[in-house]
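The block underneath contains the structure these notes are about, expressed in C-alpha cells.
Yeah, one chain of the complex is gone here, protein chain that is, but the others are all in their spots.
Letters are used for the chains, namely A, B and C, taken in the order the chains are written, and counting of residues starts over at 1 for each.
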Amino acid sequence: MPSSDDSSGELTSGTRRAAAQPPRASGPPEAGPDPVHQQSQEALHEAEEAVVAGGIGARFRALLGLDSPDFSWTKVLAKQGILLAFVIAMVGFSLASDRFLSFDNFSSVLRQSSIIGIMALGVTIVVISGNLDLSVGSMLSFATILVVDLHDKIGPAPAMAVALVAALACGAINGTLVGVLRLNSLIVTLGMLSAIQGFTLIYSGGQNADITNQSDTWFAFFGRGEIAGIAVPILLFLGLAIILEWVLHGTTFGRRIFAIGSKASAAEYSGINRVKTVFFSYLISAFCVWCAAVVMGSRVMGSQNTVGKGYELLVLAAIIVGGASLLGGSGKISKTVIGVLLLGFIQNGLLLLGFSYWTQWLVTWVVIIVAVWLDVGARRGRLLSPYA
Amino acid sequence: MDKFKSFFLEQPIWAFLIAITVFFSLFAPNFFDIQNFENILIQASTLGIIALGMTLVMINGNIDLSVGAILAFCAVVMVDAQSWPIFAQLGDWAILGAFFMAILAGMALGGLNGFLVWKTGVNAFIVTLGAMIGIRGLVFVYTQEQSLFAMNFLFSDIGMSSVPLGPLAVPTIAILFLVLVALVHLLLTRTVHGRNTFAVGGNPEAAVNAGIRVGPHMFVNYLILGGLTGLAGVTLSSQMGAATPNLGRDYELWVITGVVLGGTKLAGGYGSILRSFAGILSIAILRNGMNMMQVQAFYVYVILGGILIAVLILDKQLSSRKVRLSEQV
Amino acid sequence: MIQPAEPSKTPVLSVEGVSKSFPGVKALDGVSFEVRPGEVMALVGENGAGKSTLMKVIDGIYQPEEGSVSIGGETVALQSPQDAKRRGIAMIHQELSLVEDLSVAENLFLGELPRKSLGRVDWKKLYADSRRLLDRLNCQFSPRALIRNLTVAHKQLVEIARALVYETRVVIFDEPTTSLTDRERLLLFEIIRDLRSQGVGIVYISHKMDEIFELSDRITVLRDGTPQGVLETAETDEDSVVERMIGRKVSHAARTDFRSGEDVVLQVSDLWSRGAFREVSFELRSGEILGFYGLIGSGRTEILEAIFGLRKCYRGEIRVAGERLDKHNPEEAIARGIALIPEDRKENGLALSLACDRNLGMTVMNQWGNLAHPSREKRLFEEYREKLSIKAPGPSYPVDNLSGGNQQKVVIGKWLATEPRILLVDEPTRGIDVGSKAQIHQLLRDLAAEGYAIIVVSSEMPEIIRVSDRVLSLYEGRIVSELVGEEISEESVGRAITGVGELASTAHDSNTSPES
Partner (left out) sequence: QEDEVITIGITQNNVGIDSYQTTYEQAFIEAANNNPEVEAIVLDAQGDVEKQINQMRDLIQQDVDAIIIWPTQGKAVVPVVRQAERAGIPVIVTNSQIAEEGQQFIASFSGPDNITQGIYSAEIMCDRFTEMGIEDEAVIVQIAGMPGYTTAIERAQGFEERLPEVCPNVELIETQPGDWNREKSQTVMETFLTKYDDIDGVYSGDDNMGVGALNAAKAAGRADEIIFVGATNFAVGYEAMGRGEYWGSIYQSPVEDARNALRTAVAVVKGEDVPKSNYFDTPKITQENMDQYTKPVF
C-alpha cells in the first residue's frame, strides 16, 4: 500500500481509491499533505473508534478532539467553545469574588436561572426545527397570572390544570399558524406576543394576582421546595433537560425535528409529517412555559401581568450562546443549559462584584457575539467571513 | 380592471391601507380630517424613517434588532450635545452641531453592526440581538439613568414647526419624512447601490461572482440604516425637546412588522420602499384610529397582534392564488 | 462537424503547477492546464476530481497556494471574478447564478451596471447594450423581463450572454447542459462553435462523453486533483478517456434483456393536475423499468410527485396493487410501497447538514414507532455502504461533505431502505460522473430483475435507452407515445417527441387562454 505521502503526485493504479486504507494509528497532527478526502476522514473515524475502546483519559481527549489526526485548536473551540467560556467565566468570578464559589450561591443562581432555563429548553426544540418562538414571554405572564389567580379560587391542582390548558392552547395556535398554514414563525409569534399580552390583561383586568395563604399550600413546593437539599426548580430544570435531550436524540420525533430543521422539503419528501411535527414542537414549547409559570407562581406567590416581558429575548440569547443555529438543524439541549447557566452566572457574578446592571447588558452583548463568532468561525475553518 | 386586480393581488398592503382608512373614516369621529392625516404622518415618521433603512437591510437578507436602542442613543446625543462646551459659543447653531453628532453616532453604531456582520459572518439576527441588549446598556452608561432635557426651546419649536404649503400648514417632520421616502425609494430603484442590494439579498453567491463586494455592501446599508435611525432619534427628540434612556423600546419589532406587512421578504432579495411606507402607515393609522375610537388598551394588544397575523394569512392566500392563476393551463 | 479554425500555438490561458487545498482535502495538486485560442478544451474527471475548483482558481474566486495562472502569456494574480472578467475570462457556473428578482439586463451587467452621476444607473445604455448582447444569441425575450418569469433554458441563455459582456478570450462552461433539453443543447453548441470560430478559447466541463466528443478539440483528464494528461479528441476514444478518468473500463454491452414485467402494481387513470399535466393514464408492472422522456417542463416530475402524494390532482385516480390511494400524502405512498428519488438532491433528497445514517433512517423511521434506533441506522448505513459502494468514512459523517455521486447513492439508499415495490426515479444521474452513472444504471437494472417496478424520468436520451423496458414520451403534460422493448432507439424516441411536438404546439397555442 502506498503511504499517503508519496502517492499524491503519481498516476497510481485504479485500485488505490477503492481499497481500504490502513488505519493511521495516531499520527502527528499535521502529517503531511493528504490528497484524498476520504482517507483522512476514514482515519479520523478509525481513530475515534480506537479511542472509544480506551479509558477515561482517552475518552476525554476524544471529546476535545485532541486525538484526531487533523487536530487544531479551532476545532476544539468549535466543539466545546461554550464550555470553555463557561469555565473561564467561573474561574474569573471565583478569583474576583470570594462569595461566588459557594454552594449557596450556586444553588441560588441555578434556581434563578431555572425559569429562563425551562423556557429555553422548549424553545431550543422549536429553534432546531427551524422556527422561532417569541411568544413565550407573554405566554409566561398569561400562565402565571392564571395559576396564581385561580389558586385561591379553585385550588392549586385545578388552577395548574387550567393554566396548562391555556398554555397549550397558545402553543396550538402558534403550531397551527406556523405548522399548518406555514406562516413565517418570527412574525406569527411576534403577533402572538402582543395578542397574548392583551389576553392576560383582559383576563386579570390589569390587576396583580396574589396567593393569600402562602405558608400552607402544597403549591409552594414547585418554587420553594427542596428534595435532598436541592431546590425543586433546579430539579425540574435538569429533569426536563434530560427528558428533552432524550426526546431529541432517542425518539423518532427528535429525528423529525432535526430533519425538518435541516431541510424541510427533503423531510417532507421522506414522508415526515411536517405539520404534525412543527405543531408538536410548539406544544412542547408551551408545555415548558407552563412548567416555568408554575415555578414562577410558586416562587413569587403572586404575579404581575408583565412578569414575562422581555423573557423571550433572554431565552433566545441563552440558546444562541449555547450554539444552536437560528437556521435550524443544529443545537443541543445540553449546550442550551450551559448557555443559560453562563448568562445566569455572569449576571450573578457582576452583581456580586457590584457592577451596575447595565454592565451586564454590555457583557451579554460581547458574550453573544464572541461565542457565536468562534462557533461559526471554527466551523468554516477561519475566523473571518468569506465576504471579507 | 385586470390591472387593478393584479396590483392589489401583488401588493395587498395598499388594499389593507385603504380598507382601514375607510373603516376609521366611517366609525372614528374626527378621523377623516386633513389635520389628523398630518398627525398620522408625524406619528408614522419615527418608525417610518427607520423602516426605510430597515427595508434596505432586509432586502440584503439581514435584519437589525438594535434600532430601538440606537434610536435612544442618538436622541440622547442630540439633546446632550447641545450643551457640550465645544458648541457653547455657537448659540442656536449648537443644535446643528448636535444634529451632526447624533447622525454620526447613529452611523457609528449602525456601522458597528454592519462591520460585525461583514467580518464575522455571524447571522445578522444574532449580531443585532446582542447589540440591542448592549447598546441599551451604552445608553444607560451615558445618561446614568437620567432623562435629558434640551434647554433651548428652539429645538422643540423646530420639531413642532410647520411649513406653509398653499392653504395648509404641513408639519416639517411630515415633509422631511415624505422627502426621505422619495429619496430612499430612488436610491433603491435607480442607483447602482440600490440594484445591487437586491442582488446581494437575492443570490449572494451570484453577487460575489459578479464582483459585488458583498460584505462592504451590507456594511453600507447598515451605515445608512444607522444614519436614518439617528435622524429618527433627532426628529423624535425634537418633538419632545428631551430624550429618555428608555426611548424606542420595542420599536425594532414594529419597524420589522411594518416592513414585512409591506411585503419585504425576510429571506432577502425582494421588497420595496413604497410598500414599507404603506406598511408603517397602516400601523400608524391603526393606532391613531383606535385612539380615536377609544379602544381599551388591553384590546389594542390583541387587535394589533391579530391584524399582524391576519395580514400574513391574507398575503399567503393571495400569493398562492396568484400562482394558481398563472399556472392555469 | 465544423472544421475548427487552425488554432494558434500560444495558449491564451495557461495554468502551471497549481495546488489548492480545503480543510482535509487537497482539491488540486500541481495541476497544469492550457487553452489555445479558437479551441474547445474539454475537462473531464470523476465527481470531486477538482474540475470546478480548477475553474474557480482561473476565475479568481480561489487563490492558488502554489503555481501560477497566465492569460495571453502574462502571469496574473487574479483576486476576484471581476478581475478575471476584465482580463477576458468568463465563467458559466454549474449552478445558475442569477438574481431572480432583477431584470435580465441587470443580471447581464451584474456588478457592472453602467453609471451616471450620483451613482444612478444609466438605464438607456444598459438596455441598449443588453439588447445587443441578447441579439447576438438570438434571444427573443426582453431585457426588461424579470429572471423569475423566464424558463430554465432562457435563464441559461442569460448566463451565457453574460459571459460575452467583455471582450472575452476564454469562456468556461461548467456542466452547462444538465438542465437543458436536446433542442436547447443544440443551440448552445451552435453558440459555442460560433465563439470558437471567433478565436475564443473554450473550456468545456461535462460528464457526458458524447458531448465531449462532439464538441471538443482536446481533452484534459483530471483525477483526484492531479492531471492525467491531455488527449487530442480526434486521436482517442471514449473508452480510453473513461479509463484514464476512473482507472478502469466501463462496459456498454448492447441491451438485449428487455423485460415485460409481471403483475400490474401501479395503475394511473385519467389523472389531471392544474398547470402540470392532463389525461395521464398508464400501468406499471413489477420487474419492468418504465422510462418517461420529454422536454423540460413536459410534466414528468409532476406526474411522479402526484403519484407520491406531493401534488394535488383534481381528476383521476391512482391505484397501487388494485387499491386506490386516497390520502394523497407521502406517508400513505410510502406505506403502500412507493419510493420517490427526487430530481433535486440538495433541495428534496437530503438534509445536508445531517449525518449519513440519519439521512438513511429518515424514510424508514415511520415504521419504527416512537423510539429512535441508532443501531438500526448504523446497520442501514453499513448495509447500503456495502450494497451501493458508498464512499463515506463512517455513519456519523455529514452528507454535505460527500461528493455528488455518493450523495445520490445515499438518496437511493434511503429509499431502498423502505423496501418499496415501486420506485420512482427522477433524473437519477444528473451531474454524476460516468463511472457512478454506469453503477447506478446497473443498480436500476438489478432492482428491476429483483421484481421492483421502476419509473425513470430522464432528460438524457442515452440514459432512457440504456435502462428502460418501455418508454412513454410526454409533451406539454400529455403522454404522446409509447415504445416497447426493441422499438426503443434514439431515432424512435426522438421522433416521438419532435413529430408530435410540432403537431401539438399548434394545437396548444389555440388552447392556451389569455387568462394565464
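The working rule: a contact is a pair of C-beta atoms (placed from the backbone, for glycine too) under 8 Å apart; a residue touches a chain by one contact, two chains touch by 3 or more.
Just so it is clear, the model here is predicted, and its values are computed rather than measured.
The chain we do not see here touches A, B in the full complex. Within the complete assembly, B:S147 is the residue of B:S83, B:S147, B:T172 or B:S319 that touches the hidden chain. Considering A:S108, A:T176, A:T217 or A:T251, the position touching the chain not shown turns out to be A:S108 (whole complex).
Only one of A:G81, A:G302 or A:G339 touches the absent chain when the whole complex is considered: A:G302. Touching the chain that is not shown, out of B:L178, B:M292 or B:L314: B:M292 (per the contact rule at the top).
For the chain missing from the display, the contacting residue among B:G134, B:G226 or B:P245 is B:P245, taking the whole complex into account.
By the touch definition given at the top, chain A reaches the unshown chain through residues 97, 99, 102, 104-105, 108, 111-112, 115, 201, 204-208, 210, 212, 224, 296, 299-307, 348, 351-352, 354, 357.
Summarising the interface, chain B meets the missing chain with residues 29-30, 33, 35-36, 39, 42-43, 46, 140, 143, 145-149, 156, 159-160, 236, 239-250, 287-288, 291-292, 294, 296-298, 300.
Methods note: only the chains that are shown with their structure count from here on.
With centres taken as mean Cα positions, chain C sits 44 Å from chain B.
Centre-to-centre spacing of chain A and chain C amounts to 40 Å, using the average Cα coordinate of each chain.
The mean-CA centres of chain A and chain B are about 32 angstrom from one another, to the nearest whole unit. Along chain B, residues 208 each make contact with two or more other chains.
Residue numbers of chain A whose C-beta contacts span two or more other chains: none are found.
Partner chain B is touched in their complex by these residues of chain A: 177, 181-184, 186-188, 190-199, 201-202, 206, 313, 316-317, 320, 325-327, 356-362, 364-366, 368-369, 372-373, 376-377, 380, 383-388.
By the touch criterion given at the top, residues 8-11, 13-17, 33-38, 40-42, 44-45, 48, 70, 249-256, 258-259, 262-263, 265-273, 329-330, 381 of chain A touch chain C in their complex.
Partner chain B is touched in their complex by these residues of chain C: 59, 61, 80-83, 85, 91, 93, 97-102, 106, 110-113, 115, 118-121, 274-276, 278, 477, 511-513, 515-516.
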